[in-house]
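Have a look at the structure that comes next, please.
Missing here: one protein chain of the complex. Every other protein chain is in place.
And then subunit A:
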Amino acid sequence: MTAPLVALTDQTLGWGGQAVLRGVTLQVAPGERIVLLGRSGVGKSTLLATLHDRLTKRTALVPQDHGLVGSLSVFHNVWMGVLDDHGTAGNLRCLLWPRRSERSRVEGILDVVGLAGMGRHRVSRLSGGQRQRVALARALLRGGEVVLGDEPVTALDPAQGAALLDHLGGRFATSILALHDVDQALRVATRIVGLRAGGIAIDAPATELTEADLLALYR
């Protein structure tokens, strides 16, 4: 067995001095597709944030609030995913005069998320679903070993959401996604981690779980 990408052993997680999750033990191996399930406020985002901090491999992130800069264009927001690959001077230049090659690289990704030709639009003028797709495009452009997504497709319709989850699966070897749709979870996950009452209640391969097992998390 290969070494885990990240490992937590009996950890207490929280923020602002308050524990949200207790006794968390979790190992993530390369190639796993993990879906986190649980009621809102149960600690999915906290767990994702902790995993993001601990991961040392190149990681892409789709935060719940998108983390976009409204007054910049779609192109610039997507390009933010790869800012750390370039020097400061290059980044300043790209902010003012993006190269054609840079634009076309982003345009390719925008095509995938269904925002083709919208690179020059300001993000503040976009709808909620479009913003989410910009955030997804940023992660797709960034690429890497792992993608962490916090409800990455909630603002999209089911068909689009499913297609984009598949794209994430194709681009990243390992994924850890917080979702709220049980069917979707069973479809994309190889392993499902269910959170309930301040701890991990379920941690099993997706093939061994039924819809009823998962719905128990929400009761």
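The rule we apply is simple: a contact is a pair of C-beta atoms (placed from the backbone, for glycine too) under 8 Å apart; a residue touches a chain by one contact, two chains touch by 3 or more; residues count from 1.
Everything that follows uses one rule, which is that contacts and distances are computed from a predicted model.
*Asks:* The chain that is not shown, which UniProt protein name from "Pyruvate dehydrogenase E1 component alpha subunit", "Branched-chain amino acid ABC transporter ATPase", "Phosphonate transport system permease protein" or "SigE family RNA polymerase sigma factor" does it carry?
*Replies:* "Phosphonate transport system permease protein"
*Asks:* In the whole complex, not just what's shown, which of A:Leu47, A:Met80 or A:Leu195 touches the removed chain?
*Replies:* A:Met80
*Asks:* For a quick check of understanding: of A:Leu92, A:Ala116 or A:Ala204, which residue touches the chain that isn't displayed?
*Replies:* A:Leu92
*Asks:* Which of these touches the unseen chain: A:Ser71, A:Ser101 or A:Ser127?
*Replies:* A:Ser71
*Asks:* Which listed residue, A:Pro63, A:Gly119 or A:Gly194, touches the chain dropped from view?
*Replies:* Of these options, the touching residue for the absent chain is A:Pro63.
*Asks:* On subunit A, what residues meet the omitted chain?
*Replies:* Residues of subunit A in contact with the hidden chain: 49, 52-53, 59, 61, 63, 65, 67, 69-72, 76, 80, 83-84, 88, 91-92, 95, 124.
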